[in-house]
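Below is one structure, written out as C-alpha cells, with a few remarks after it.
Missing here is one protein chain; the remaining ones are kept as they sit in the complex.
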Amino acid sequence: MSDYQSPAVSRERLREDFLRIRHQSVAACRPLAIDDYQLQSMPEASPPKWHLGHVTWFFETFLLQPFVRDYPAFHPQFHYLFNSYYNTVGPMQPRPERGLLSRPTVEQVYQYRAHVDAAMAALIEGCEEAQWPALRARVTLGLNHEQQHQELFYMDLKHHFSLNPLRPAYRADLPQPPAAEAAPLGWIDGAEGLIEIGRAGDGFAYDNEGARHPTYLTPYRLADRLTTNGEYLEFIQDGGYDQADLWLADGWAHIQRNGWRHPLYWIEQGEQWQEFTLGGPRPLDPATPVSHISYYEADAFARWADKRLPREAELERELARRPLEGNLHDPKALHPRPGHGQWYGDLWEWTASPYTAYPGFSPPAGAIGEYNGKFMCNQMVLRGGCCVTPQAHLRPSYRNFFYPRDRWMFSGIRLAEDV
Amino acid sequence: MSDYQSPAVSRERLREDFLRIRHQSVAACRPLAIDDYQLQSMPEASPPKWHLGHVTWFFETFLLQPFVRDYPAFHPQFHYLFNSYYNTVGPMQPRPERGLLSRPTVEQVYQYRAHVDAAMAALIEGCEEAQWPALRARVTLGLNHEQQHQELFYMDLKHHFSLNPLRPAYRADLPQPPAAEAAPLGWIDGAEGLIEIGRAGDGFAYDNEGARHPTYLTPYRLADRLTTNGEYLEFIQDGGYDQADLWLADGWAHIQRNGWRHPLYWIEQGEQWQEFTLGGPRPLDPATPVSHISYYEADAFARWADKRLPREAELERELARRPLEGNLHDPKALHPRPGHGQWYGDLWEWTASPYTAYPGFSPPAGAIGEYNGKFMCNQMVLRGGCCVTPQAHLRPSYRNFFYPRDRWMFSGIRLAEDV
Amino acid sequence: MSDYQSPAVSRERLREDFLRIRHQSVAACRPLAIDDYQLQSMPEASPPKWHLGHVTWFFETFLLQPFVRDYPAFHPQFHYLFNSYYNTVGPMQPRPERGLLSRPTVEQVYQYRAHVDAAMAALIEGCEEAQWPALRARVTLGLNHEQQHQELFYMDLKHHFSLNPLRPAYRADLPQPPAAEAAPLGWIDGAEGLIEIGRAGDGFAYDNEGARHPTYLTPYRLADRLTTNGEYLEFIQDGGYDQADLWLADGWAHIQRNGWRHPLYWIEQGEQWQEFTLGGPRPLDPATPVSHISYYEADAFARWADKRLPREAELERELARRPLEGNLHDPKALHPRPGHGQWYGDLWEWTASPYTAYPGFSPPAGAIGEYNGKFMCNQMVLRGGCCVTPQAHLRPSYRNFFYPRDRWMFSGIRLAEDV
Partner (left out) sequence: MSDYQSPAVSRERLREDFLRIRHQSVAACRPLAIDDYQLQSMPEASPPKWHLGHVTWFFETFLLQPFVRDYPAFHPQFHYLFNSYYNTVGPMQPRPERGLLSRPTVEQVYQYRAHVDAAMAALIEGCEEAQWPALRARVTLGLNHEQQHQELFYMDLKHHFSLNPLRPAYRADLPQPPAAEAAPLGWIDGAEGLIEIGRAGDGFAYDNEGARHPTYLTPYRLADRLTTNGEYLEFIQDGGYDQADLWLADGWAHIQRNGWRHPLYWIEQGEQWQEFTLGGPRPLDPATPVSHISYYEADAFARWADKRLPREAELERELARRPLEGNLHDPKALHPRPGHGQWYGDLWEWTASPYTAYPGFSPPAGAIGEYNGKFMCNQMVLRGGCCVTPQAHLRPSYRNFFYPRDRWMFSGIRLAEDV
C-alpha cells in the first residue's frame, strides 16, 4: 500500500502524493490530440476532458468547499457539468451528453485543474490540526477516486478509438510481447471452511469492502492462470455462440439482439483474427489472456469447459496470500500478457458473485454515501485489477463491479470448479 | 408435503393427484369468458389459453414422448406453439406473441388437455416397473410445474384485467376482510452462526434448492409481519418517490423512466386510494400488506425505514421452524390479509439475495436442465409463497425469483436489520 | 352509386339500406371463432370486436346523441372504449391496446349493435321533417364509415391470421382462379391539358374529395393492367432489394431496418413461393397482381422498370371514363385476380401523389372534421378500390391514403410514364 493511504502519513508526504497522482492523469493525456478529448462513443464511456474535469470537481466539492471557508467555485456551472451521479449534491449534465461539452475547452479544463491543485496544496499544508484527520481521509478517498478514473480513461479511450475506422493507436510505440506458447493450465486447491473476507487493517478501503465478516466455503479449485485467446477461439470454433444451452437466458437474448459473435475487440480479417489494442490493431496472440469479455460470455465459456466462475470469496482468499504485483499500470504494457498466475493485474476477473452489501455494510452519510452503495443491484463483482490499474490502488479486498453485459473494461476469465 | 411428492407414492395415488391437480387449472378458468382466454397485456404475462396448453405440452413432451412408444403428437405444431423457453427442445412461438394465437380455439385446447390426461392416466397405470421411479419423479416435476402456472394464471390475469378500463373482477363474490388495525410491528431475533440451507429430505424439490450447504449468518432481526399499505403510504407521503438517495441507482432510473409513484395496482381517486384486486377495485385497506411491489420499491422503503430486506438464508431458517400454513391458495381469498406472522402465504417476500447457484448446484442433463439454471442472473430471490400459491407446492427451501423491476406477481416486504 | 347515397332517397329506403349495410358487418364475421374477435397483431390492425363496436359507436355518437332527445348511452364507458381518434369528442382507449378489451364480450358487443340498430331504425322513421336532410346526410356518412371498416376488417384479419404459425384460413372454401398466362402489358395514352378532378354531382363524397378544381396534366401513359407477381418476382431475382439506387432514401432505410426481401405475404418454401391469402396459403400465381406492397416497394419496382407511378389526377381521369365494376367485394373472391384493365377493384393502386388538401378543401366543423383532414401529411394517395371494397362505397374521385411503409392493405402497382 502506498504511503498516502496510511493513517500516519505526514502533510508533506500527502501533498507530494496528491500532486504526483494528479499529475498522472495529465501524463496519461499526453499522446492525445485536442480532437480526442471530447470523444464519447457510448453513454458509459466518458470523454478524456470530462474525466479531467470530474476528478477535479470531486476535490473542489468534497474538499475545498467543506474545508476552506468562503471558497469560491472556479466556475458557477462546473458543479453541474462535472457532477457524475451524486444526486445529493444537485442535478447534473446527463451522462450520454458529456461529449457535447466543447466548452469549457481543453485549455480551460487544465486551468481548472491548476486552480484546484494549488488550492488543495495550500489546504493540505495549512488546515487546522483538528481537521487534519478528516481532511487526510477525504483526500485519500479523492486520490483513490482519481486513480479509478485513470483506469477508466484507458478503457473509455480504447472504446472511443475502436469505433473510428482509422483505428488509431493511443500509443504507436507500445511493446508487443514475443510469441509464446500458453502455459499449461494447472489448478490450485481451496479447502472447505469458514474464512473471513473484507477490509483488513486500518489502511484505506472503500465502504463496500466492509464489514469484514465470516463466510463459509465448500471445497473448490481455481485455475492457475487466465483463459487465453486460443482457448476462447476453440469455444467459438466449436459453435459456442450458436448453442443456447451454454448461455444464461439473459445472455442468449443479449447476444442475439446485438449480433455478438466474438469478444469486443476481435476483428475477423478473412481467415485471420486481429485484436484492437491501445497500440492499434495487432494479430491475435493465442497465448494472451482473452479480454473484453462480458459476464455472459465468461459464464458461457465456463459452462462449455464444464467449469464455473470463481466466487469472490474464493478469489479474495487467494489474493490475500500473494504479493500485490503483476502486469498493472506501472509496467505500462496497457495490455494483458501471456503468463502464469496472473492473480493481480492483466485483467479484472469476473466472479460468479453478484455485487451486494456485505453484512454490516454501512455507507457514510451524505453524498459520499452514493459512491458505491447505490450500485448494489444487477451487477457482478470482478477482482484482481488489470493492466491499467495503478498498483497503489489495489487491495486483496478490492471489489470492482460491472453489469453482466459490459465488456469495454479489461475483463477476463479465470476458471473454477467445485471439488 | 402432499403425497404425490413422496418417493413412496403409489401409482393409484399419483394418478389421482395428477387428475386432481390438472383439474385445478381448469377450475381456475371457470369464471372466464371465452374472450378472456387470449389476453396478453405484456410479454411477461401469458394468456390463460396459453397456460392451459403449455402445461399440457410439458406432459406430452417430457412424459408421453419419452415414455410411450410411438406416441403421436396431438397436433404437429403444438410443440412450437406451447414451448415456453426450452431451446434444447426446439424453436418456439415468441413470448410477446402468445396473445395472437386465436387458433387453436379454447375448445381445441380443452380437447388437447383431455387427450393428454387420458394418455397420462394410462401411462401412470401401465408403465413398466423399471420405468416407474423415473416416471414418478418426472410426473411430480410436471405437477409442480402445473402448480407454478396456476399461480402465474392469477398474477397474469390480474394484470390483463387491470388494463381494461372497465376493471373487470375475476370473481365479483370474493370476501373482503373486515376493517382492522394493523398489528404492532415486532421483531424476531436471529442468532449468529453457521446453519444449513437448501433441500432437505428426499421429497420433491427443484434443482435450484440444492445442494444443501452451510452458510454463515451474522446476527439479525426479522419483522414479525409484512409491511402494510398504511406504512407504505407514509413512505409515499413523506416523498419517498422523490428522494433519489433512498433508491438504488437502477431503481431511481427505472421509476423516473416509467413515472412510477405508487404500487402497481393502487389507483388514486381524488383524495382516496383504491386497490385493484381479483375482486375488482376496492378501497385501500391500511392494515393489509402492501403488494405488487418491485424490488426497487421494497429496497427504497427499507432504506427509508432505516432497515434492510432479509437475506434468503435468514428467511429459510425461519420458515423451516414453522408450520407450512397461511393465506395460501386454498382459502381462496386471492388477496393478502391483515395479520401477524404471515411467514407462508399472503405475499412472496423480496430478499436481498440475488438468485445464484448454490455450491454444488447441478441441473439435470437435457431440456429439463433449462428449468431453473439459466435464469441465475439479474434476478432476486423471493420466499414464502403467496395467496395464490397451492399449499402443496411450497417448501421452506423453495426459491422463487423475479427481476428487480417486476411487480405483477404478489410480492411484498418483510423488514430486517443487522443487530 | 347506391340509392342510399342519393339526396332523393326515401326514409324507407334509407332504413333498409341502413339495416342491410349494418348486417354486412355481421355477416363478414360469421366464419370467426369467438377467439378470433379480439386479435390485434399490430397497432394499425384492429380486432374484429373493436370494429363492430366502433362503427356502432359512430352512429350512437354522431346520430343518436345529437338527434334523439335524452338518448341514454348504452354503456357509460363505451364512448371511451370505441372512440378511434376523435379528440374533439374526448379521450379514448389507446389504439395499440384495443386487443386487451376482453370485456365487453363479443356477445355484449352484438347486444350493443342490436340496441343501436333499433334506435337508428326508429330515428330514421320518426325524425322531424326539418331534421331529415341533416339526418340523411349524416346516416349516409355513417354507412360509408361502416363500409370502410368492412374493408379494414378483411385487411386486419388477414394480418392477424398471418402471424399465427397455423396460418388459418378465414374461409377455406374460397375459389382459386385457374392458372392462366398474364395478359401482355399495353398502354393507354393520356393527353396534355387542363382537366377537373374532385367530387362531381350531388351524391355523397368525403370532404377530402373537394373542392372540384382544375389541374394541368403533361402527357403521360398508363399501363392497362396491374403489375403481376411474375413481374415482381423478376425484380426480386434481379436483386431489386439489394440495389440502393433503386430506392427512395427512406425506403432503403426502412427495408434494411426491417429486413424486407419480398411482399408482405409471400412465403419462401425451398425453391417455391407461396402467398398467404384469406383462404390460407396458396402457391404464388405469376399472373395474379402483386399485392400487399408498400409505396417504397412500388416506387422501387417502377424505377427498376424505368417507369414511374401514376399521379392521382391521371388515375381519376381514367376512372371517371369507365364503368364502376371489377373484382370488388361483391364477387367475394377476397383476392386479386389475373386480368386486364383492373381499373376498379383488385388492388388499391399507389399513386405518386402525397395526400394533401385540394384547393378549397373545407372540413366540416366539430369532430366530423377530424375524419379526413388531420391525416394530410406523410401519406400517399391510392385509387380504385380493391377486392374487399363494397362496390357501393366507391367513386372515381375516391381518395384512399396510407403511409409509404404500410402494406397490410390490398395495395398494388400500376405503372405509368411521361411521354
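We call the chains A, B and C, going by the order they appear; numbering starts again at 1 in every chain.
In the analysis below, a residue touches a chain if its C-beta (ideal position, glycine included) is under 8 Å from a C-beta of that chain, and two chains touch if they have at least 3 such contacts.
Everything numeric in this text was worked out from a predicted model, so none of it was measured.
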Inset, instruction - Give me the visible chains that the unshown chain touches, in label order. - result: A, C
Legend entry - Residue among A:Tyr4, A:Phe18 or A:Tyr37 that touches the chain left out of view: A:Tyr37
Inset, instruction - Just name the one of A:Gln93, A:Gln111 or A:Gln274 that touches the chain not displayed here. - result: A:Gln93
Inset, instruction - Consider the whole complex, including the chain that is not shown, and state which of C:Trp187, C:Trp260 or C:Phe375 touches that chain. - result: C:Phe375
Legend entry - Touch list for chain A against the chain that is not drawn: 33-39, 41, 49, 77, 80-81, 93, 97, 99-106, 160, 163-166, 168
Legend entry - Residue numbers in chain C that touch the chain omitted from display: 85, 87-88, 194, 213-216, 218, 244-245, 247-252, 295-296, 299, 308, 352-354, 356-357, 359-360, 369-370, 374-378, 404, 418
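In this section, only the chains that are shown with their structure count from here on.
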Inset, instruction - Pretend chain B isn't there and tell me which chains still hang together through touching. - result: A | C
Legend entry - Chain separated most widely from chain C, comparing mean CA positions: A
Legend entry - Gap in Å, rounded to a whole number, between the CA centres of chain C and chain A: 59
Legend entry - Whole-Å separation of chain centres (CA-atom averages), chain B against chain C: 46
Legend entry - Centre distance in Å when chain A and chain B are each reduced to the mean of their C-alpha atoms: 38
